[in-house]
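Omission of a single protein chain aside, the complex is shown with its protein chains in their original locations.
Residue numbering begins at 1 within each chain, and the chains themselves are lettered A, B, C, D and E in the order written.
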Amino acid sequence: MEINLFDLEKLIDRSLREDIGTGDLTTNSIVAPDATTYGYIMAKEGGVVAGLQIAEMIFCRFDPAFEFKALVRDGDRVRPGSILAEIAGRARAILAGERLALNFLQHMSGIATRTAGLVSLVEGSPARIVDTRKTTPGLRAIEKYAVKAGGGYNHRFGLYDGVLIKDNHIKVAGGIGPAVKSARLGSPHTVRIEVEVEDLAGVREALSAGADIIMLDNMAPEEMQEAVKLIAGRVLVEASGGISEGNIRAAAAAGVDLISVGALTHSVKSLDICLDLHMVKTVRN
Amino acid sequence: MEINLFDLEKLIDRSLREDIGTGDLTTNSIVAPDATTYGYIMAKEGGVVAGLQIAEMIFCRFDPAFEFKALVRDGDRVRPGSILAEIAGRARAILAGERLALNFLQHMSGIATRTAGLVSLVEGSPARIVDTRKTTPGLRAIEKYAVKAGGGYNHRFGLYDGVLIKDNHIKVAGGIGPAVKSARLGSPHTVRIEVEVEDLAGVREALSAGADIIMLDNMAPEEMQEAVKLIAGRVLVEASGGISEGNIRAAAAAGVDLISVGALTHSVKSLDICLDLHMVKTVRN
Amino acid sequence: MEINLFDLEKLIDRSLREDIGTGDLTTNSIVAPDATTYGYIMAKEGGVVAGLQIAEMIFCRFDPAFEFKALVRDGDRVRPGSILAEIAGRARAILAGERLALNFLQHMSGIATRTAGLVSLVEGSPARIVDTRKTTPGLRAIEKYAVKAGGGYNHRFGLYDGVLIKDNHIKVAGGIGPAVKSARLGSPHTVRIEVEVEDLAGVREALSAGADIIMLDNMAPEEMQEAVKLIAGRVLVEASGGISEGNIRAAAAAGVDLISVGALTHSVKSLDICLDLHMVKTVRN
Amino acid sequence: MEINLFDLEKLIDRSLREDIGTGDLTTNSIVAPDATTYGYIMAKEGGVVAGLQIAEMIFCRFDPAFEFKALVRDGDRVRPGSILAEIAGRARAILAGERLALNFLQHMSGIATRTAGLVSLVEGSPARIVDTRKTTPGLRAIEKYAVKAGGGYNHRFGLYDGVLIKDNHIKVAGGIGPAVKSARLGSPHTVRIEVEVEDLAGVREALSAGADIIMLDNMAPEEMQEAVKLIAGRVLVEASGGISEGNIRAAAAAGVDLISVGALTHSVKSLDICLDLHMVKTVRN
Amino acid sequence: MEINLFDLEKLIDRSLREDIGTGDLTTNSIVAPDATTYGYIMAKEGGVVAGLQIAEMIFCRFDPAFEFKALVRDGDRVRPGSILAEIAGRARAILAGERLALNFLQHMSGIATRTAGLVSLVEGSPARIVDTRKTTPGLRAIEKYAVKAGGGYNHRFGLYDGVLIKDNHIKVAGGIGPAVKSARLGSPHTVRIEVEVEDLAGVREALSAGADIIMLDNMAPEEMQEAVKLIAGRVLVEASGGISEGNIRAAAAAGVDLISVGALTHSVKSLDICLDLHMVKTVRN
Partner (left out) sequence: MEINLFDLEKLIDRSLREDIGTGDLTTNSIVAPDATTYGYIMAKEGGVVAGLQIAEMIFCRFDPAFEFKALVRDGDRVRPGSILAEIAGRARAILAGERLALNFLQHMSGIATRTAGLVSLVEGSPARIVDTRKTTPGLRAIEKYAVKAGGGYNHRFGLYDGVLIKDNHIKVAGGIGPAVKSARLGSPHTVRIEVEVEDLAGVREALSAGADIIMLDNMAPEEMQEAVKLIAGRVLVEASGGISEGNIRAAAAAGVDLISVGALTHSVKSLDICLDLHMVKTVRN
């Protein structure tokens, strides 16, 4: 997985502490420390999988010798009933880690699945589906990873690695021109300047101010087409605002380079995935 | 807010670092440190609000003198166009904190809104709507808070503060009886023992094993009714599994005490909320 | 050990930093990095042992190949002169880790030993000896573990996983009845409500308020007997306050289910345990 | 208080999280957020007080406007029934913080009281009572502070700020001479070299090796006297090992400069201190 | 200051712990807690100042009421003997914080001073002086801030917010073309692609591969001129490698847009700055 491992380990730490706290009362009372068992993780509905490595890391926290045999890979499309992984190890590890592992898998696969659906809708056009900063606090890295697993692309990670001049910035700066000029001066030369505009006048202003990317905010398809014609390939064009399954084809048809979709991460329907035990074998170590 | 403030501060810290990292390139380039401005936070669709205090805390991180005047309270139902809060302070604070504040508000209000919808569906019955452990990793405290804001109740927080003997525990323990016995011995006397069962035979076993709460997992309404009759008020009864807007009335009508709904937190549709600036005034300090 | 490993590792981290800081001046000056040695850990007085795994973890922090061969297990009763463990590894690991390992072992074994003494005094009665929240700040998990090693049981872990309505809560709530009602509404259904009472009137109030557990605070044995008779098995009964070796039999004889003893953890006499080196062998790696 | 405030804040953080976790179920259910009350902290037995500032800091975490009016100061001797502090503030702050504040106060006052007792036994002699590294893991700073509050002095804080060559170091080094030489070379010139010896031969060796301090380990009073005579003021002399109320006068009479007592911190009997509410006043903010 | 305050607070925390640990033995022994004093911070040699806010934050950690009256601002050029700030507050705060405050001020002012020297050498040319990733581990944010205080500009902050394809990447990718193509696909559209080249052939390859910025590594001035002519303003040009006071004018004269200088941060000569007390006034609170 391409997520920074340091941050991933910390995220898992935090999540485990949140769920397990001073210990799993039920499992610790009922299951002997050295009992082992095995089972599988299965998709109960169809979709695109993401998060298998996190699931594996969680079980291995409880049992370093845990066996997690993934049968699919992140980004794979699976059908209802598909086995995603076979697992074997300490029964305590499985029972204590199950919920958290599924919470991650279901959330990330939900994002990947919806992304893949949107990507397939614009197939054939050059437009890329990209995410936004409307992510769940604390989960941005894994949510952006899930977008890529679904065939999408990532926008800037946060406020520190890209410049996006929005409506409110323009108000404060007193216009697109001064805003772009200040941003160029104040940010590294390695970063592009993107400007959000709401109409064709804005497009013209952004072009003459020297923007590198123009974001068309909440424009109707016809207006987008005109904007794209006006820009004529000189800078990248991003469609944004209220994009969903219903209107994404029109946005792509308008000729934009990028379509950003906040709902990919702000309104996630988790993919239904379960964990079942085959049977139990208890081995004394 | 009843969330542990220590954890809330840490959550905000983490989320701010995630989004802002080494600094907001756009805002720091464009906006003078001492420029001030004011605006408002508005609901663009109707729903139940949750998370106002977190939003306020976020802006105050950037500007200790920030004014955040909430016009509604967490748990209030608002209409489209309702102003939730009027805000005033450093322009940098508003621009850098806006997205994160909205991410929290939208997510939490989304949960509160759906909870309130389910609660209203069972109005008149004694059944409580409760949450589950199917929460977003790292956000359990605020998601459980949002459930309460929507009129729901909380189940145990994690694995450490309640005993819930599920299918896989019963398999490993070799039956409901030995599982309950071990749990009673191994957990504090301050905690109730809940057992998940799938049929009436399970209900009988759980009763004779001395369970304090019985969870009816994925039962049809008629079976639930029989189970409730069998239990006859001796222990609490919880309905669980696949509950949604379509079948929750039937569950309530069956006479259960509690109805737990995973989707409250695992599949959240965020409530649409925005932040707008009125106009800009720049004051040199 | 049943303590959450994440927390245990952090506790050891903190304790090592506290003692070792920027490095063990004496050992680093005197002992070659690759010198190895071996020795043993011995009880100098009789008692019940607890904490062996923590001791092992400490030495392994300095030397991952450290050999720690425990000859007894936590909860075992040992006689003066008993060898608890044979150890072998880097001399630096033994010399730098010795004090901290012994500090844990001595403290935890002191708790286990006193607990075992009280447990033996009530042998034959059904009463369980339980701990309280009067623990050493930062060490609650390992002190509660030591209580179990000594044959005792654990009360709630903290304020978040159990409800105990005490004198001051009752004053603020304006009576036992309203206090229990509020607590029932405000806490998960998975948690029992315990009420502290000081006399038989309190017992009656608590019963009629629907308490799940009644704590008899500082009652004389005869009053406890009457309370137990009055309660008649309807709810659990806990004796508390000023219990010591001198009066614990009387409390047990009164028929209570639980006897909580703050002194188990607030006034610990450590068990005398030492570490000795057999001889030294120096091997160049 | 002379303890590093950074570390003190962290210790209080950790301790509060340990006890309160996701929130005080009882208090949050029963007490309104804005209810206020007042009361006092009282010694139920006589002794020397330590830890008042920590108690104050704990309550202020819950209520920044909390009033904590200390009537005595750390190091003061109090009688049974003495009021240590009057307190007023949010009822939730008092009820949630009470146990932790008392746990600190009782533990630290227990140490101060025992130290003061030993100090009074050697009154008139020049010997100082000092602590050891046999402290409770995580609490060394506050335990050493309590020793000073009781009239004692501190030994080195840990392994990094002083050199103490003990039996096992001497074995590994092959004698006192080479051990002292290595230590001198390997440690900053700002640190004194202390050597532990068990008999007069050891004293002679340590003197000729150039030790700055000699620790007489477990010596009988007569042997101590001879050692002191032999050393003749050239270096500091510390008595150590098995010192208690019964034999400390003899150690002091032998003429040593320092007497170190592990039991000051490894076997603490907490001082009995309680918190009571006067009455309750509820004010709506 | 434009540095993320969260990170700055953490940096100060770490640095204070490093220096002060369990407490300032000298100051705590000698100076009463409530003694106050006042003094000033003075440049002993001429240069450009940076870091005043950090110095202020350090003293305020010890004494929230500390008065730090800066007489100059970061980025100002000062002469030998210039007073940078007048200070007043607890004597303990000044004595314990002095060294750390000066360590920051001297280091950052050293960087600002050298940057300003280089900037003045290229005055009149459009070339910007920029920093590199050759910073002191842990201090990147404040070192980059100091570069700006000296009139320089910042390059990307780290590996995550910019793409710079260097020699070793090209080797691994098998050429500039495939490297740029992969980078374009794998990084957000908000980021520019920079390529390091060593000769004119490299320049041509980079241009045809579609690089956004070309870094001329260790080129002689004449070769740089040819490169600039070849590039003809189509992309940004950065000179890098071995730039110092001796050759920076030639680089600027070659017409590059940016000149990056590793020595700005990897070989810092601190600016000589001292803190003196005027006199002492002791006030009992």
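As a convention for this text, a residue touches a chain if its C-beta (ideal position, glycine included) is under 8 Å from a C-beta of that chain, and two chains touch if they have at least 3 such contacts.
All of these numbers come straight from a predicted model, not from anything done at the bench.
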**Prompt:** So which of E:94, E:130, E:147 or E:252 would be touching the chain we can't see?
**Reply:** E:94
**Message:** Even though one chain is hidden, which residues of subunit E still touch it in the full complex?
**Reply:** 11, 14-15, 18-31, 35, 37, 91, 94-96, 98-100, 102-104, 106-107, 110, 133-141, 157-166, 168-169, 171-173, 178-179, 182-183, 185-187, 191, 266-270, 276-277, 279-280
**Complete:** Those residues of subunit C that touch the unshown chain are 13, 16-17, 20-23, 28
**Fill in**
Across the whole complex, the chain not displayed is touched by subunit A residues 2-4, 6-7, 141, 157
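In this text, only the chains that are shown with their structure count from here on.
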**Request:** Could you see whether A-E or A-C has the larger number of C-beta contact pairs?
**Result:** A-E
**Item:** Where subunit B and subunit C are represented by their mean Cα positions, the distance between them in whole Å
**Value:** 34
**Request:** Enumerate the residues of subunit A that touch no fewer than two other chains.
**Result:** 20-23, 28, 157, 160-164, 191
